[in-house]
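Structure record follows, encoded as structure tokens.
Note that one protein chain of the assembly has been removed; the remaining protein chains are unaltered in position.
Now for chain A:
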């Protein structure tokens, strides 16, 4: 056995048998070894960024570690965006890169990049493997690290000669799945007291609580706690639950943002109070005591003052608090929340919002919805109704254009029984559109919706609102491809909708077809997403709806 074979054997031991990758000189021994391991399914992408995001999609949809593989130098640097994305969204990822042979390391050899140096700030940890014998141990440790505490990406860089070196050791059994630390009784007692004395309580759930969805939902229901789910936490409380207030933050719901501002208690679980969620931190929840439950001690008190820090597992905390529940009966607070809840935008005319609403309204609870980044993403986050966690894949922390489509590929492979739908903008889709080839190669049935507004819509929105409508370098309409022809070039059926009727008539064919399919919704290009909290403003300074709604803007002709 050589190092490469030992590596693959270790991956099998860990049940990590789907790899998204792209070959090159420094990983040829690994690709060579692949031929002897039919248990491992390698998915050949068309760009390493696609491999990283597909592995993320896999991980986000399942909670298991996603694996991507790239060659040295340019292959490895192409992974960096995906690693940074996984770091900010706490996605467990194992990235394997080849490197030049040990004697060449540090000599600026052909296709050498100091990838462990480059990825230092965007990985939880990384390794440069120095001998074949240590490979299985390093992989086992990397997998455990990727999963433990706040999950994240771990990179293992393997020189080519290490892949070829004889391996004489035994492959160790995988580490036990890390158990998150239980919160201290003392901290929970304090949290309980805070709950008991609250009159305007709000529960906020982030992505870190999604694997404790059952426990936190039971907790919310037992106490009758009005609940907000962050962008990363959508689906953690079923959207059909009457306790749900929507999403907070920059494009959050009126109900969520007003509730935060008026609350006297906020219980945050598995979230990190990102600035897109809090708005101006000094004016975030000005009247509230804050209980913050998180496995990551470094997040507690990092951005906002925390009155009751609870370090540990959200599920365990929720269970403990559920057992001691005293259901709230707060008619005034509930009535107030209902008033805010009623304040929503309807999207009744043909627009990006209309198209997104129609698409998401046709999804089943088991379908996985991915998005790219931009207006369509915020619209989908506002309009989709998730009943379960891990059905919503979006790039939250890094806001990575190009994420959505490859993530949907990863999700489809991870959950073949579920439909995998991606909503992308015409801008972001083109950042990783080459992965259409991956769909074709493996017949992966991802349903792609391109919301084509001929603009880099979200940037255009900011230019409109904050830069006196100087639309600098955001027009795509003069150079976008014909998306239907583009799909066709890869052998993928395409459907176009330019109005309500067309959308209605193609939707079922597009969504229910067997293999991959692309839908282009050509929508008017001047819409903005509301509500919106301007960057740096407080949540209460939210603009609830389009100020120009009274006199609708004319469609631009360019």
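The criterion applied here is as follows: contacts are C-beta pairs under 8 Å (C-beta built on N, C-alpha and C of every residue); 3 or more make two chains touch, one makes a residue touch a chain; residues count from 1.
Everything that follows uses one rule, which is that contacts and distances are computed from a predicted model.
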Per UniProt, the name of the complex member that is left out, chosen from "Maltose/maltodextrin transport system permease protein", "Acetolactate synthase small subunit", "Cytochrome d ubiquinol oxidase subunit I" or "FeMo cofactor biosynthesis protein NifB": "Acetolactate synthase small subunit"
Options A:63, A:169, A:238 or A:301, residue touching the unrepresented chain: A:301
Omitted-chain contact residue, chosen from A:14, A:251 or A:311: A:311
Chain A, residues in touch with the chain not shown (by the definition above): 116-117, 120-121, 124-125, 128, 145, 149-150, 181, 184, 187, 190, 296-298, 300-302, 305-311
